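Removed from the display is one protein chain of the complex; every other protein chain stays in position.
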Amino acid sequence: MGIFLTLALNGIVNGSLYFLMAAGLTLIFGLMRVVNFAHGGLYQWGAYLATFVFATTDNFVLALAVGMLIAIILGIVMERGLISFVYHNENGQLLVTMGIMLILTELIKVPFGPSELSSNTPTDLSNSWLVGQVVIVQYQLFMIGASIVVFILLLWILHKTRLGMIVRAGVYNPELVEACGIAIGRVFTIVFALGAGLAGLAGALAGPYLGAVTPTMGFDMQLSAFIIVVVGGLGSLTGSFIGSMIIGILTAVVSFYFSSLAVLVNVVVMVIVLLIRPQGLFGERESAT
Amino acid sequence: MTRHTRQFGPLLLILVVVALVPVLFGVGGITNLLEQVFAFALFAMSYDLLIGYTGVVSFGHAVFFGTGAYVVGIFLAHSGGSSGGLLVGTCVALGMSILLSLLIASISLRIRTVYFAMITLAVGQTFYVLSGSQMLQPLTNADDGMTVPLPVWLTHDRPVYYFSLAVLVLCLVLLRLFVRSPVGLVLQGIRENEGRVLTLGHSVYRFKSIAFVISGLMATVAGILYVIAQTFVSTGVYDVSISLDVLLMTIIGGIGTLYGGLLGALIIIVAQTEFTNLAGTYPIFGRYTILFGVLYIVIVRFMPRGIVGTILESIKRRSGQEG
Amino acid sequence: MSSLLEVADLHVNIGGYQILQGVSLAVPEHAVTVLLGRNGAGKTTTMRSIMGYVRSAAGEIRWRGERLQGLRPYQVARRGIGYMPEEGHLFANLTVQDNLAMVARKSASYESRLERALTLFPDLRIAWSRRAGTLSGGQKQMLGLARLLVAAPALMLIDEPSKGLSPGMVEVLAGALSVLREATTILLVEQNFRLASRVGDHFSVIDEGRTCLSGSMEQLVARVDWQQQYLGLTATREEV
Partner (left out) sequence: MIEMDLELAHLRVDYAQTTIIQDLSLNLQAGVSMALVGPNGAGKTTLLNAISGHCPVQAGRVVFGGHDVTRWSVDRRARVGMGRSFQGIHLFPHLSTLESVTLAIAAREGTPTGRLFSRVPEQWQQEAHTYLQQTALSHHAGKAANTLSHGDKRKLELAMLLALRPALLLLDEPTAGMALAEVPVMLGLLEEIKASGKYAILLVEHKLDVVFRLSDEVVVLQQGSILAQGTAHDVMADERVQAAYLGGQHVEST
């Protein structure tokens, strides 16, 4: 029982991290129909810079802010400079974002080297408690809290603000949004920056959780995030949340019992979902023609 | 006749030159490099069948390449490098490749193309993890990889070189026949206008599956060539970076040109080798992947037809002006 | 009579096809100009070129003397041109309320315009928080027109509002259009000739991507031969 609860807790923590990634992917896809294969690169840059800033300044809030900021800046440069040229070219988007992913993953090694960098948990968040047989670490709660706050904030933005209304409208009919006198291009950039910022935040939070940042962390995380958006339904925020928790808990359980086979199980889950509901658990069916 | 010489003349010339390499330059470094190029050229062409003729991008094509390399590697290693092991291994690898491609096709070809890219990436990563997992250690030697003994008739450089070249040429002929076949025509139709092909009464799903199976088979053969050239196999053959390198070879050469993969493989393999050598003196060259990333963007943005595609285009335009 | 919008010898190519090959139009202020022509003649493309969705190959589009080409659609909209496309003229996934709120930021004048629109289309008040996609065909058109009313542009481009409406709904639509015309200038694409002739002051006929005829609506109504020749309104009595 204790093991099960511990695994469930770990799973929810994993899921929280996944959600921050998947939410950005799904938002960007929902509005712009772009699958960002560089999302893991933004996560990685957020992680490295936050780790670096925290190691040098010992200020965790600053570290989180810098992690997010770098991802936002990279995101805006990417969207304005590169992706806007391939908005109506699906394969072009895949190739360009993957190219950016390669650059981001490799470039990080130039200042920080190819080996892993250890990442410390801020002392204020390092407390832990024993509840029953379960060890609860304060930092884990912090991550869960952060992702819940983000989830609620995103729901609020989407459903209660004018920006959210424009985004929801743009998902449905971007041309008509322009006819309302709204510069949809700017909205694209804002949403892309928001999604990038979430990836940066996820990275910044991940460092202390994982104990170290590594050059492959971006690819690994991206893979899980893709599986989640496929399972949850590409374009659905709620789907991303539920999918994150499912995959997070499964990853925790499976890696406890079979160490390295977590990916395999996730792929199997994805395949089953696709066979039963090709559009994902919460995705909307797209017409064939 | 003249049309045929114009079409095949240059290719034949290249073939003769390539065949003479061991005679002119001896065996060793250069033949070993070219053997790698042969394997990756076939891999890239198999990939082109997918992107160039059906329009779907996969980020996990290494699944087939790696399966070819691993299965044949395992059979050779466990049979002590017998010809029988090579033969049986090849058959098993091809069979697995067919099953695998049909499985992936059944879950992913009916849905959006972006899903296909994500699913293939995930499946590829699964194999990467599996090949390195301790559970399969007795079979694969896990993370350490395994040395692969070859049959006696393949133990020298020259036979390996000519064997690889022969297999490449054979596959090239088959691929060319395939794209010129009625099925190839249907595939081009799908690339041009999928909905119309469907309305004519072709089962698009069936043809995409066929293309995927053939493409997978060719990639598997490429993996077999690779393991024969390297006499070693490790988890690296399933690495996503292999898929991405080959994707780059394909788009540099030119999507939908088939032969583009030959040129793309040559460029990328030579570049990788040279950069790795340079990195010994100047460590910054070890980061050449950055350049590959830039190439992705540059090609999509400025040269979507790749090198061969752009050349063919200009030839076509010039002959068009003459006529 | 000053023209708010002038289109001169407009050429548009899409995907290698010459869709427009010489469309000229003048849209006079405070009047309804109806764009007529067969299916595929280029009416919708003309509207879309004005809005800036499609790039023109040659010719000019002038708005109060300013060249519109090269502006993005939102810039065109901000200059005071409202557009109600034939299909997808509302956000089916948004509520009626949000559909109306999309066109303008909330302000005092917004409230009064909204009030006016809801008085004209009381159905919308009832369906206030329903998703627009669940409205009936007629209600959707009302919502489309209400959006224009709330946005209060100087020129409204309206593409085939009567499409798919029952005769009764067409009557309602005709009433709504005559209220709209009091407030603004309208360029209307309409295939229902009866409706067009009721609300229109001026007309232009596009055929094969060219303007082939324009004038006042009275002239066109009087000339049955023009109707036959350009609009395919073939008379059949004789043949019967």
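Order as written gives the chain letters A, B and C; numbering starts at 1 within each chain.
As a convention for this text, a contact is a pair of C-beta atoms (placed from the backbone, for glycine too) under 8 Å apart; a residue touches a chain by one contact, two chains touch by 3 or more.
Being a predicted model, the structure only gives us computed values, none of them experimental.
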Task: Full-complex contact with the absent chain, from B:L198, B:L278 or B:I311 - done: B:L198
Task: Missing-partner contacts on subunit C, residue numbers - done: 15-17, 38-40, 92, 133-134, 136-137, 160, 163-167, 191-197, 208, 224, 227-228, 232-240
Task: subunit B residues touching the omitted chain (full complex) - done: 174, 177-178, 180-183, 185-186, 188-189, 192-193, 195-204, 210, 214
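To be clear about the criterion, only the chains that are shown with their structure count from here on.
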Open item on the list: From the centre of subunit C, which other chain's Cα mean sits the farthest off?
Closed with: B
Task: Top chain pair, ranked by how many C-beta pairs fall in contact - done: A-B
Open item on the list: What's the distance between the Cα centroids of subunit A and subunit B, rounded to whole Å?
Closed with: 32
Task: Between subunit C and subunit B, distance of the C-alpha-averaged centres to the nearest whole Å - done: 54
TODO: Just give me the whole-number Å value for how far the CA centre of subunit A lies from that of subunit C.
DONE: 44
- [ ] Hunt down the residues of subunit B that sit against at least two other chains at once, touch-wise.
- [x] none
Task: Junction residues of subunit A, two or more chains touched - done: none
Open item on the list: For a test of understanding, state which residues of subunit A touch subunit B in their complex under the given definition.
Closed with: 29, 35, 37, 82, 85-86, 89-92, 94-96, 98-107, 109-110, 219, 223, 226-227, 229-230, 234, 258-261, 263-264, 266-267, 270-271, 274-275, 278-279, 286, 289
Task: Of subunit C, residues touching subunit A in the complex - done: 51, 53, 72-74, 77-78, 82-83, 85, 88-94, 98, 101-103, 105, 151
- [ ] Show which residues of subunit B lie in contact with subunit A when the two form their complex.
- [x] 51, 55, 57, 59, 107-108, 110-115, 117-119, 121-123, 125-126, 129-130, 132-135, 195, 240, 244, 247, 251, 284, 287, 289-290, 292-297, 299-301, 304
